[in-house]
Structure formats: structure tokens, C-alpha cells
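Every protein chain but one is kept in place in this view of the complex.
Naming follows writing order (A and B), and every chain is counted from residue 1.
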Amino acid sequence: MTAVTNRAGRTGGGRAVLAVLRAREVGILVLIGFVVLITTVKNSHFVEANSVQQMLSGAALFALLGVGETLVIITRNVDLSVGSVLGLSAYVVGYMFKYHHIPVWSGFLIGTLVGVAAGVVNGLIVTVLRVPSLVVTLGMLYVIRGIDGVIVNGDQIDPASIPNSFTAVGYRTFLGIPWLAIIVTVVVAIVGYAMRSFRASRELYAIGSNPDAAALAGIPIGRRVFSAFLISGTLAGFAGALFLALHTQINNNGGVGYELIVVTAVVVGGVAIFGGSGSVVGAALGALLLNVINQALVAGRISAFWNQAIAGALLLAAIAFDRWLSLRVTRSLQSAEGAHHEL
Amino acid sequence: MTSAVAEITFTAAEMKGFIFRPARGTNAVTEAAPTLVLTQATKSFGPVLALADGSITLYPGEAHALLGENGAGKSTLVKILGGVYRPDAGSLELGGRAVEFTGPSDAVTAGLAIIYQEPSLFPDLSVAENIFMGRQPVGAGRRIDRRGMNRAAHDIFRRLGVALDPGRPARGLSVADQQIVEIAKALSMAARVVVMDEPTAALTTVEVLRLFEVITTLRAEGVAVLFISHRLEEVFACCQRVTIMRDGRFVRTAPVEELTIDDIIRSMVGRDLEALFPKTATVPGDVVLEVDGLARHGAFSDISFTVRAGEIVALAGLVGAGRSEVARAVFGVDRRDAGSVRVAGRALPNGDARAAMAAGVALVPEDRRQQGLVMELGIDQNVALASLRRLSRGGLLFRAGERRLAATWTSRLRVKYGRLRNPVLTLSGGNQQKVVLGKWLARGPKLLIVDEPTRGIDVGTKAEVHRILDELVAGGLAVLMISSELPEVLGMADRVLVLREGRLTAELSRAQADENTIMRAATGQDPELAA
Partner (left out) sequence: MSSDTAVRASSSAAPTGSGDGAAPPWRSVVRWEGGLVVVLAAVLLFGSIKSPHFTDASTLFYLGINTGYVAIMALPVTFVVMTGEIDLSVASMLGLSASTVGYLWHHGWSIWAAFGVALVVGAVGGALNGVLVAGFGLPSIAVTIGTLTLFRGLAEVMLGSLTIPTLGDRQFPSGLTDIGANSLPGSQLSWSMLIFLVLAVVFGVVLHYTALGRSMVAIGLQPEAAQFAGIRVRRIKFGLFVLSGVLSAFAGILDMLQQASVTYDIGTGLELNVVAIVLFGGVSIFGGRGTIVGVVLSVAIVGSLQMALTQINVSADKQNIVTGVLLLISVIVPNGGEALRRVRDRVRRRTVPRPR
């Protein structure tokens, strides 16, 4: 029996396909570059330091939310409550600063804890009660928004009530890069690495890719899905604190509509809405792309009213493109070489 | 379309020898303590008793065959061993200690690896990751060692004698390749019991031989292999002992050399083969179905055949040969890429099941539970599902009308049920199949396509279904029957068409068709031709 031929090498079909799949992140970067280019032609101020910093800061929160959302969507679920959680968390932190003068670090902690609580509730209802996540998080979106409104009760937290060292996180830069962007990049890097490197995270992909096979393989689906919702909630809570740091004020309208933007960003960024594939890096880039387009409209002096319509069209295009791509990939993999035999 | 096969140089003599050579090393098996003892396991699903007495004993180092017809309870037994089902009664001992599995991971931890009949892979993940999911090799800091994982996958593939890229996504793999990945998965578990449920259904002869070598190696390592297959020649070639089940019960266990094929079949079936298939001779009438040059990318190509009124034409072949795809394309539930379908002379539009139904075509699909029935709907609503328009008066449709139709057909087909409005999932497999038949016969079709008509049905109902088909054909119906059970094909068909990898390789008359000719055409092995 002869030894198997190429050991480290790969068959042409396999390599090419992986390249195509990985190209999504690159594709978004290219798109971002393209948008930046054509906007700069119209308005050279677009690439000035200030403008770039705004783009990065503006995208940072959505990218952070996107990280948690990615984990949830990969398991074939969805978390529509992230915007409300962010808003509630931001207000609670502001409230604590204004009326209880808590230390700065504690602000971040409290915000995160609000998110943890929401994540736990979502996770339990989805995994223990086996309720579809779409409905649960849709309901929670409104329950939390309502609670937020009741607690806020017409109050508003102003910049004056917030300690400077807290808001510093929102506007300070390091070597020209906003702290917000750095923090979020670090989170994305850590989570992204973890998603590739640990058994538990690979099981998330398995759950979304084929839930029946995952059950058969003995994967603790309930536990894993719960963790995904827990992380999503936690990051939304943390993002709420960052929101307050960035915007320096909060009433009862924080984060309204954010969940739709996040889902759009994540899908545009290559996370399949049916689960099983995608990366947090792609999601973060998707958030960046959406924000760049946002700013580009303003800079290009196109009416900002087009924002939502473009976001909607982008999401539809992304889903359709993904489906087309996956059909093409499947077809090419079917005709790619399968098992050979040596004698 | 399927895996490529290297040049084969077996001689005709070697082939015959492979088919009939008895297994070696049969002794010394029963002297060691048993690895696994399952005693009188039972399992019911509602009113359906799937397993009445599941008992089996496996010794280290043996390959043990589990035989039985569809509906005998083998799959249920396997799922109990795999921890997917919890038995209602009975006990399981592994290595002398009683165990209870609360889920599939318990079975894996206890050293039981199951290769299920249907591959269940994660299409978005790589082949290597599919093999090692949950058990990926880890390096420092519990981080997955990807290179090590790919290397390990590579090694397993080498053992199997195949070269599949471990890094490629599982999406798009052919059925045979998926089966290979499933086998690799089981091998990677270093289990002490490996259960293989129809592992060779989609494999070519070369791959099957390779698998036998793997089984031999496993046995040498002391692993007990439970081998489930319909192909008796494979059982004789690689197994030492045989356990036979029938109707959910254990029937007998014996060393393989003490049994003849007739013994086995008699134990499996409970009566002689002849009595099962009362196919009366008929004179075929006009051509009802003309298929010409039918093709569907990736499934089959250049399929041409005819079916006349009053005859049963069987479509035989291995799993994955494309037979169900042909049936679906003829019926119109799948689109065809080339060719034409004519019913009673009129061409059918492409991809239009409604038009086919209007022309008098009916399809009893392969997968009863997903395609044939809406399990949660009542018997009456299921029977009426293909006749909704016809039952409507002035646009309105009332339950009473559905009930009346169902009453007619359930009595005609002798379906056993509680109430017509009970959901069909309360019925046994055989009665469910009769409901599907009733749904289609209610339309008075000219052509009935049945895909695996008696799969998952108890022996008694099987005979009834055959009798029903026989009567219908005698009355002028044209039947296209897809079946993987050779005895059924040989007993019922007037003509046998054999498909292999999407192409028609043989058309045999009733006289020409026997196990050998069909299997040869189905596997592409022609010992006469190979030098």
C-alpha cells in the first residue's frame, strides 16, 4: 500500500472554497475603502483625523453589541433585546452617578451587571422553557424598554452629573485612535480568538450548523446557548456604560432601534442568519461599514434621511448574496474531489 | 458525483471468493467475559411498541451481525445503545457493570461509538472538526490544536485507505464520503464497542473491503463490532456470530457457520419467502408512462424507460443511486434539467406536481414522516390532502367531506385506527403507509409511483400492501416501484430497472432478474468482464 500523497497540501477544491469563505472580511474592508474613497473625492474633510475618529467611535458600540449578537446568531437564535438593555444600563449607570456618586470603575461594573441580568433571563427562557428566541427577545425588548421608561420617569442625566474620568473613556484617544475603538478592538480580538480555539465555542457553531447532529453528538446545547445569551446581555450592559461615556447624557431613549442596526451589521459582516458560520471580526467590520456609510452620507451632503433605507437595502442584499454564495459553494464542493483511494 | 474509485484489479475468482468466503478466527470469542450485555430492553412510543425484547451480547474482539427486516427493532436497539432513547425496561451492562445512559454523551464516555445509518454532519465545519467535535485535541491552555487535529484525521483516513481533505467543509460531500466521515468519527473515539448501522449502503466494493480490513484491525484490538446490514454476503464475510430479530423481539443468536442463508431468512421472516409475494401474472396494457432522456444535474442523467398499465416496474439500486430523485423528477416535485415525461401520451410540464396529479400520476414518497404525511393532522385530513379541490363545493370544504373520503379508503385498505380525527402519528408504521396509499388512491390515478412501499412496516402489513398493489395492477394501474429490498423486487416486479450512480445500467425481465444480476448492475461489478 502506498502512502497517501500530499500530507500538508490540500485538494484544490477545498483550498479555493476556504479562500472564498474567508474573503467576506476582506470584501467588507474593500467596500469600506470604496465608500471612503468616493466620499473623499466629494469632500476631502472626510478623512481628517476628527472625522475618522468619529467613524471609529460611532461604530465601536455597534461592533461591541455585534460581538454578542454574533454568538447568539451562530447558534441559530437571535437577540433583539440588546438595544433596550443598552438603554436601561446607560440610564442606571447615570442614575447611580447622579444620585449616589459611585466611583467610576463601579459605573462600568453596574452597567455590565444590568446586562448580565438581562442575559440570564433571556437565556433561561430560551433554553429551559424552550421558547423561540425571536419571540422572547422581542417581548423582552418591550418589557425592558417599558421598565426603562418607568424608572426614568421623565428624568434626564446631564453631563454635569457624570464624573470626568468616566466620560474621558468616551472621547480620549491614544495615538489618534479613540479609547472606545481600542477597547472594542481588544474585546473583538479576544472573543474572536476564543471562537476559533476552544471546544465550547466550536460547539456553538455545531449547534447552529445542525442542531439534530449536535444533540446526537452529546453537545450540551442548553448550556451553550445560555452562555451565548449571557455574553450577549453582558456586552450590551457594558456597551450601555460606554454609551453614557460617549454621549454624556441619557434619558429614556437610549439605544432605541439599535437591535436592528446590530442585526444588519452582523449579517452584512458575514454571519449567516441561519447559524453555523461567521466571525466576530466580520460582524465588527459590518458595524464599521454601516457607520462609515452613515457618515459618508453626511459628508457627501446627501440627505441623512437615506440612512435607514440604505441599511435595509444592505441587509437584504447581504442575505441574498449569502444565499447565492452558499449555493455556489455547495455546488463547487459537490464537484470538488471527494475521497480518493490508494492501493 | 460520488467518490472516485481507483483502478481495480480483482480477478473474477477473487470476487467470488470475497462474496462467499466465510469469516476467519471465529473461535476463542465466547471464552472471554462479554463487553456488552443488553437484556430484554423494551421501548414504546405512545401506542407503538417498537422494541419488545431487545437482547444482545457482544464479546471483545468479535464482529457480530444484527439481522432483521425493517420494523424488526434494530434501529431502536441501536439508539438505546447510543443513549438517544432510554429503554422502558431492561438492563445494559458494559464490562460487567450496569450502566444507564441519560444522553448520547454518556454512551460516548462509556466507550460506545455508533455509526448511524444516516450521516449527521455539520456542513459549515471542516471534516476534521466533524470527526472530533467535542473531543478536539487540545494543546497548551486548552486551546484546540488544529494542526494536530488535521493530522489525526489524516491518519484515520489513511487507515481507511482514503484521502479526503480534513480541512474542507463537510458541505457538499457525497453520501458515500459522508459515510466515510461517520466511520472516521467512530474510529476516532477509541471505543470498546463500535456499532455500524448499514455502513456499506452507499459504499462501493473497494470501500467495503477496506472497511472489512478496518473491522479486522478493530477486532484484533479487542473491540466488539456490531454490524447491521441487509447484505447477507457481507455478514458471512466478516462476522463471527449473528443475532436475528423479528417484530421487535430477539429470535436467536448463533455462530455464523452454523447458519445457512435459508435459516437466516426464515428466522427473519417467520415464514417461507414464497408466501410473501402473491404477485399474480398480468398482461401489460398501453404505455402509461414514457420517460425519455431524463436528467437532473448532480443526481441522474439519460434515464429512459416506459411503464405500461397492469405492470409493476421496479427501480433497483444502491442507496444514493438516484432512484428517489428520478421518481421526484417524474412526479414534478423536483425540476428536471433535460428530457421529457409523458403520461398517456401527453407531455408533463417541468416541475409541476399539480399538473402531474391532474394527468393521473401519484407518488408515495420514501420518507413517510416528512414527505408522506402531516403527522399532527388527523387521519381524515391526511387522506383528503391530495383531494382538497375535488372535495370543495363552491369554494368551501367541510370536515365531514374529508371524513367521508377517509372512511371509504381506510375501510377499503383495512386501516386500523381509533377515530378518524386522531392524528396519524398514533398509528403504526404499516397503517400510516396505508393512509398514504389511501390519499393517493382516492384520486384514482393511472400511474402510482411508490418509493420503498414497505420500509419500516411489520411483516403482516407488508404482505397486505403487496396484496393491495397486486390487486391494483390487476385492475389496470401502472406501478413504478422503488425498493432496496431484493426479495421484494424479485417477488413483485414484472421488469427491473437498475440504477447506478445516476445511470440506468440494466433492464431485466422477470426471468432475468435475480440477486446476482441486480447486485452486479447496482454495484458495477461484473466479474465476467474483469480479466
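The criterion applied here is as follows: contacts are C-beta pairs under 8 Å (C-beta built on N, C-alpha and C of every residue); 3 or more make two chains touch, one makes a residue touch a chain.
Everything numeric in this text was worked out from a predicted model, so none of it was measured.
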TODO: Among B:53, B:118 or B:515, choose the residue that contacts the chain missing from this document, as touch is defined above.
DONE: B:118
TODO: Would you indicate which residue among A:52, A:85, A:225 or A:285 is in contact with the undisplayed chain?
DONE: A:225
Task: Absent-chain contact - pick from A:183, A:200 or A:260 - done: A:260
TODO: Could I get the residues of subunit B that touch the absent chain, sorted low to high?
DONE: 43, 45-48, 50, 70-76, 79, 84, 86, 89, 91, 100, 102, 117-118, 319, 333, 353-354, 356-357, 363, 365-378, 381, 384-386, 388-389, 391-392, 395-398, 421-423, 425-426, 428-429, 439, 455-456
Task: subunit A residues touching the omitted chain (full complex) - done: 76, 78, 125, 128-132, 134-136, 138-150, 207, 211-212, 214-216, 221, 225, 252, 260, 263-264, 267, 273-274, 303, 305-313, 315-316, 319-320, 323
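Simple rule for what comes next: only the chains that are shown with their structure count from here on.
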Task: Between subunit A and subunit B, centroid-to-centroid distance (C-alpha), Å - done: 44
TODO: Quick one: which bits of subunit B touch subunit A in the complex? Just the residue numbers, please.
DONE: 1-7, 82-84, 103-108, 116, 120-125, 129, 133-136, 138, 142-144, 154, 157-158, 161-165, 167-169, 171-174, 176-177, 180, 206-207, 210, 298
TODO: Name, in rising order, each residue of subunit A that touches subunit B in their complex.
DONE: 1, 3-5, 7, 10-11, 13-14, 17-18, 21, 196-199, 202-203, 205-206, 208-210, 212-220, 272, 276-277, 329-343
